[in-house]
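What follows is a structure written as structure tokens; I'll ask about it next.
Here the complex is missing a single protein chain, while all its other protein chains stay put.
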Amino acid sequence: MTDINKYFKNITSKERAIFEAGISLGALYHQFIGTPISIETVQSLEKTIKESITLQPCITDVKINIDKTLIKTEENKLGYSELQGEMLNIKLTSQYKDETIIAKLEYIPKLQYPLMYIE
Amino acid sequence: MTDINKYFKNITSKERAIFEAGISLGALYHQFIGTPISIETVQSLEKTIKESITLQPCITDVKINIDKTLIKTEENKLGYSELQGEMLNIKLTSQYKDETIIAKLEYIPKLQYPLMYIE
Amino acid sequence: MTDINKYFKNITSKERAIFEAGISLGALYHQFIGTPISIETVQSLEKTIKESITLQPCITDVKINIDKTLIKTEENKLGYSELQGEMLNIKLTSQYKDETIIAKLEYIPKLQYPLMYIE
Partner (left out) sequence: MTDINKYFKNITSKERAIFEAGISLGALYHQFIGTPISIETVQSLEKTIKESITLQPCITDVKINIDKTLIKTEENKLGYSELQGEMLNIKLTSQYKDETIIAKLEYIPKLQYPLMYIE
């Protein structure tokens, strides 16, 4: 990891943690949105998202909850739905050196928007 | 499912099974390519791909094997790689009424191409 | 293309055209769903989807219409929306040898489903 850190010399440890949290939230959203999902498969998809995002730099923990009620509400006549931004509730811990931040992804109905922010 | 079948009145049961197999192979490829992956997470990703694709119409079984050797070969200096077409080996069973077909996704080095075909 | 055709010896020309149409519809759906979109960018996204899918085997034409009314309805408080299955209306021509078929992707409200079928 020595090599990579030289690219971040001009930002603080906190800024680095924030940058990496942003990358990982943007990545997981656009990687997994659209995945076919049902009540039976949701647990496995949560595990896969958590594990794949934890591989990325600085991410030390991912808590993810996909809304089971919405999976049922959005179910099509073929018995499944697809992963949508409204279903995602994510809490991600990003750490660089002595700085740790918590970033969240949460659907905000007033904004009609799956907002990513720093807690 | 009665409603949906009226859209397929002009094709045979075998053609329907083949069409749905094509959709599911194209879908899983473009949904999951790019996912961060490592030897530790591959099993969970295989399970998620299998489960999500089995939700789609006519798909009754999915066998998936992601190439562990390639995951190691393609590993970046941060300790993981990302899912690529070369890594995927998939066998998918698609059934409509009394017709069952096997479709495959397999990387063909001579074509430099992750080929999808009917077995 | 000689090499690739040997993998399809056991199916008819029409079945091949249908299989490739299925692949391309599944591919484009799961590649582009989730893309940020607005009235200003929709034309460029339509062009990109059409061009990228026309590269795939057997696809000779793609007509695509993304629902502009829905883009406005689904707009978030930040002034854009994201590409959803409900917005897509696609007509795809797939040809193998002397067989040509038309495949469609169309949202069917009664099924709450973006249905892919053969016309």
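As written, the chain order gives the labels A, B and C, with residue 1 at the start of each chain.
We take it that a contact is a pair of C-beta atoms (placed from the backbone, for glycine too) under 8 Å apart; a residue touches a chain by one contact, two chains touch by 3 or more.
All values reported here derive from a predicted model rather than from experimental measurement.
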item	value
Which displayed chains the unshown chain touches	A, B, C
Touch criterion as defined above, residue of A:L25, A:I64 or A:M87 at the omitted chain	A:L25
Interface with the undisplayed chain - residues on chain A	3-4, 7-8, 10-11, 14-15, 18-31, 103, 110-111, 113, 115-119
Absent-chain interface as seen on chain B, which is shown	29-30, 33-34, 74-78, 82, 85, 110-113
Residues of chain C (touch criterion as defined above) contacting the omitted chain	1, 3-4, 27, 31-32, 34-38, 40-41, 44-45, 47-48, 51-53, 55-57, 77-80
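Simple rule for what comes next: only the chains that are shown with their structure count from here on.
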item	value
Between chain A and chain B, centroid-to-centroid distance (C-alpha), Å	24
Rounded Å distance between chain B and chain C, as computed from the means of their C-alpha atoms	18
Centroid spacing, where centroids are CA-atom means, of chain A and chain C in whole angstrom	28
Residues of chain C whose C-beta touches two or more other chains	29-30, 110-111, 113
